Every structure is written in C-alpha cells, then in structure tokens.
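In what follows, a structure is listed as structure tokens, so that the remarks can point back to it.
Shown here: the complex without one of its protein chains, the others still in place.
Just so it is clear, A and B label the chains in written order, and each chain counts residues from 1 on its own.
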Amino acid sequence: MHAGERRFALAITTPGLLVLILTTTFPLMYLVWSSFQTINLAMPFLDGFAGVDNYVQMWSDSRFWHAIQLTAIYTVSSVTLQILIGLGLALLVMQIPAGQWIFRIVAILPIVLAPVVVGLFWRTLMLSPNFGLVDYFVQMLGFEQVNWLGAPTPALISVIIIHTWQWTPFAFLVLLASLASLPLDVYEAARIDRANAFQRFWHITLPLLRPAIVIVVIIRAMISLAAFAAIFAATGGGPGTASEILNLYAFKTSFVELNFGYGSALAVSLLVITMVVSGVLFHLRTARHKVGQP
Amino acid sequence: MSERGRVTLRGIRKVFGKFVALDGIDLDIEPVEFFALLGPSGSGKTTTLRLIAGLDTPDEGTLSVDGVDVTFAPPGERDVAMVFQNYALYPHMTVRDNIAFPLKMAKVDSSSIDALVHEAAARVRIDHLLHRRPGQLSGGQQQRCALARAIVREPKLFLLDEPLSNLDAQLRLETRVELKKLQRNLNVTAIYVTHDQEEAMTLADRMAVFLEGGIKQVGTPSEVFDRPNCVEVAAFIGSPPMNIVPAHLDGSALTIEGHNVPLSRTFDRAPGPITVGIRPGHLRIDPDGIPTQLYLSENLGESRLLNLKLGDVLVKMRVAQTEPIVDGETVPIAFDAESLHLFDADTGLRVEAD
Partner (left out) sequence: MNVHRRARLGRTVVLMVVASALLLVWVLPLIWAFIVSLKSEREVLAYPPSVVFDPTSLNYVDALFGDFSIIDSLMTSAIVSSATTVLTIVLAVPAAYAFARLRLPAKRSLGFYTLATQMVPPVGLVIPYFLILNRVGWLDTYHGMIIVYLTFSLPFAIWLMVSYMEDIPWEMEEAAFLDRASRLQTLWHIIIPQVRGGIAVTVIFIFLNAWNEFLFAVQLGGNTVRPVTVAMYNFVSVEQTLWAKLSAAALVAMLPVVVIGIAAQKQIVKGLTVGAVKGGARQ
C-alpha cells in the first residue's frame, strides 16, 4: 500500500526533477568544467585544457580580491540598511491608525519593478549631474555637487542606495505583517507590569520578531550576492572597477573580454562564497533555535 | 436482512516504531450490529478501526469481511465508509458535491447520483442545505453531511471515529439517539470508536473494551457493566466508575478495613488479599457498618455523591438529596453483599464463586 504511494509520489515528481537537473545541475557542471579550460572567444587558438591555471590566476588577481571586498561591503551595508529602515518604517506605520494601506501599496511598487529599470531610472533621473533629482536637491541644500556615478566612492554608495531603495519595502512589508500578527495579550501583560514603550520593544517585540528578521536577512543576503541588473544599468561596474562586485566581474570577463574560462572560475568562486554564506546563516539560525531562542 | 458486514480479526498486531499499538487481538463482529470499540486514548481502538478501514495494514494477523480476506486490500475494495472525527469534508465543494463524490468515483451515472444524494441527505435531514459549503454549516450540520457522504454508497461497513466528540454536550445527546436510529433504519454494521463509556453503553449492541493495546472484554453493555471480567474494565465502566477497595478473603469471610462483610458464596481459594469492586449505587448507610470519613459532598442535582475515606482509599457513594450529612462527619457504610465484585489481587481477573 505504501509502495504504491511511493511510486506515485516519484512519478509525479520526476518530470519537475528532470527539468531541474537539466536546467541547473547540468549547466553548473558545465560551468565547473569550463573553469578548468581556457575558452577565449576572442582568441580561439588558445582554447584547451587549463588545469587549475584559472584558479591560480584568480588567487593573485587583485581585481578579484577587490571585487570580493566590494561584494562584502555591498551586501552587508545594503542588508543592514534594509532591515534597519524597514523595521523602523514598520514600527512607525503600525502606530498609524488609518491609511496603512497607502503605505502597503506604495511599498509594493519598487519591489515589482524590474531591477534594470530601477537602475536606469536612478542613473538618469536621479543621479545624473545637472539633471537628476538627487543632484538638484543636493545643490539646493547648498552642498557640493557630487559625481554620483563618475567617482569611485560615490558610485559604490550609489549602487548601495539603489539596491536599498528597491528592496527596503520588502523588509518593511514582511516585518509589518509579522508585527500585525504578534499576540496582543503579551503586550497587555507587559503594560500591566509597567514596561514602557522602549522596554516593550526591546524585550517583547524584538525577540518575537527575530525569526522574521532572520529570514529576511537570509533572503536579502542571497539576493544581494547575486544582484546584477541594477548595478549593470546604473554604473556598469564602474567607474573603472569601483562598483564591480564579483558577479559583475565574472560577467565582464566572460561577455566583454570573452574570456569564458576565467569568467567561469570567477563564477565558481562566487558560487562557493554564496554556499558558504548561506550555510553559515542557516547554521546560525538553527543554532539559535537550539539555544531556546524564540 | 442480510448477512453482510461480518468482520473477523485474528491475531492482529500493529507496531509503530517501538510502540505496540495492538498486541495480537481477536475480534468477531456480527452483521448488522452496532459494535463499539471503547477505551482510553492510546488503547488501540482507533488503530483497529483504521485497520478495518484499510487506511493502515497490520504487521501480523488477518482481517476478513464476510469470509473474504481483506487484510491488505485498499479501502476502495472493502466497501466501507467512514465518518472522521473532524469530518474531513471537502471544503471547496458544496454539500451536494461532497455527498456525490463517492458515487462519482464509483462511476455511478449522473442521473442516479442526484436521486441518491437527495435520499441520503434527507435521511439525515440536511436536504435543504445541499447548496451550501461546509464552511457555512454548523458543527452538527457538518457532522450530518459527513454521515450522508458515508451512507450514500450503502456500504457493508459503516465506521465512525468518535463522531460526536466535537459537538457540544446537548447536541451530543440528541445526535446519539439519531445515530442509533439511523443504523437501525439502514440495517448496516456499524463500528463505533469512543472513549466515552456512557456513549458506548447507550449506543452499542455489543462492545469491546480496549486497554493498552489489548481487548479486555467483549460483550453487551449489560454484560460488561454487570460482570466486568477484570478490575481495569470494572474501574473504566460506569459513571461514576466502580469503587475499588483492597480487602482480605478467607473462604466466605470477607474483611474490609478490619470489618467483616459476610458473603453468601464460598470461594475455593487460599486465604489472602483480594480486590473488591462495588458500585456507588450499591452502598448504603448503615449504623452498624464500616466507619468512613466524609471528605467531600458533590451536589448532582437529583442526588448527591459522597466522597468517603475508607482507610487509604476514597470511595464514592450515591445518596438522596434529603439525606442529612455533615462535612467531617463519620459515615458508616455497608456493602450490598450480592453486588460485590471480587478480583484477584495480583492478576486483576474476576474471581467467581464455586
């Protein structure tokens, strides 16, 4: 009887599973294979087996380490900002008696836009010198004009701002929904126990929100590591390599310099980093549970 | 009407990991009886029902219906219908479609389906609700919808898994009566799982008392009530349950707390400790009786229930409302010797006179 169930379960899963293997595992294996090859569409006469050459090259490639550094800065600052601002907004909006729906609708908009469109909008309409809104406000407030997209540090800041702008509403919406689902009686008990607003926040709200916050961090971190379109559209990784996080470096190496072998190696290292980071985050998450945290 | 619906279990054993749910049970259920499987949670009664339904298979033993071995047959081949504890109605379908579903699966033609659905719904008096969805029905109505879905196929066996436990007390009493009448009208074998011994006593033609994975006693409600065959069954049946008191037996001389209770029968046993069972209604106040201490008096409306300390044991006794009793008072009680039940102090099995 159970054998029949197992057969049925396997039968209905197999088509999806096959497609999964075909579309993810197979290309991944190809990627790893190409990282051990020299595949240069610009100079095809160089093609051939390369062993670990690509990886050796990568190890001493300063642009590679620079890219990793930028990736770390980009991911950590963007996710942190998303959580802080998102949580702050959620707490704020929770207090508003009516009209919460306006905020929810406005929050949906940045999330459903294509990242490439968001990148283009910010590049053109917001940050362009002598044209963009941001530039306009900066000048109006009397500050020096900033070359948002043309100078290295501002460029990095710009892409972080863009990513944060688009995805903070995600954190906001999830945390708002979580806040709304918190049990009221715990708060009432706390008020009777004379806890003030800050104490209630710190001792009740925050611990109860921890699971949601953790999940948002994990999801956003994964997405940040892989974020491509917005940066590509806004700065293209530039100026120079100022905003060239690792996936952009891998992209450029492959599709601009046409050095697919080395690009594959870079992509593989990004993959490894992603797996390590997610492993660590998940482990932290379950470890928290074991220690008895809510 | 028919000999349909005879169920036979032999040597059924079912284990879940390390937990032995059923430890080799035998059971015979006659056609067209209302048979109750009674026991506390975890005793194996629901497991037995699920095995009969075909939702699980036993690890050992055989199960046959009307002489045909169906131990491993899927539910579809067994011609059984079941009412689940939580009804398991299909929430996205109307009442009509819920009831029609088993017919649809059995490929009954659509012209007949309508008539059969109406008939089943009418039997349980929900034919005016056919276009509603389960979410729009009350608890009692949902339960009747589940019933209708079960009876519409006219199955051989009608299985019920604590169908009344989700209803409020009043509704439970009303529905109990209806269930029994329904079974009589349908002339079908009903196997009914419950932990409520009062329910089993009022509904069943015969019942099996389950305790810890085994069947302790099978019989009619009167048999089980009047002659429990072990102390566990005795303590389970009856409301309030039977009082269990340790005593000493020597021939025909029974001693309880140092007091003599003369018996009319003789028991051919070596003198020694014995366990005595006596129902709350079989005790009476007797000035020459065994002194007990009144611990608490419970007002039941029509009568009172006295909780009396007899030695280390708390004994319950039913008295009329008008009986003058004061807290802390000493109450002398006497046992009705004819109504005593005796059980072996070690095995707990019933002890019979010679």
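Note that a contact is a pair of C-beta atoms (placed from the backbone, for glycine too) under 8 Å apart; a residue touches a chain by one contact, two chains touch by 3 or more.
Just so we're clear, the structure is a prediction, and the values are computed from it rather than from any experiment.
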(request) Please identify which of the visible chains the hidden chain touches across the whole complex. (result) A, B
(message) Can you tell me which of A:A42, A:V76 or A:I96 touches the chain that was removed from the display?
(response) A:I96
(request) Looking beyond the chains shown, say which of A:L120, A:V138 or A:I204 touches the absent one. (result) A:L120
(message) Touch as defined at the start, partner being the missing chain; which of A:L17, A:A189 or A:L206 qualifies?
(response) A:L17
(request) Can you list, in ascending order, the subunit B residues touching the missing chain? (result) 53-55, 74-76, 80-82, 84, 86, 88-93, 101-102, 105-106, 149
(request) Spell out the interface residues on subunit A facing the chain that's missing from view. (result) 2, 4-6, 8-10, 12-13, 15-17, 19-20, 22-25, 27-28, 30-31, 34, 39, 89, 92-93, 95-97, 99, 102-117, 120-122, 124-126, 130-131, 133, 136, 165, 169-170, 173-174, 177-178, 211-212, 214-216, 218-219, 222, 225-226, 228-229, 232-233, 247, 250-251, 254-255, 260, 263-264, 267-268, 270-271, 274-275, 278, 282, 285-286
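Note that only the chains that are shown with their structure count from here on.
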(request) With chain centres taken as the means of their Cα atoms, state the distance from subunit A to subunit B in Å. (result) 60
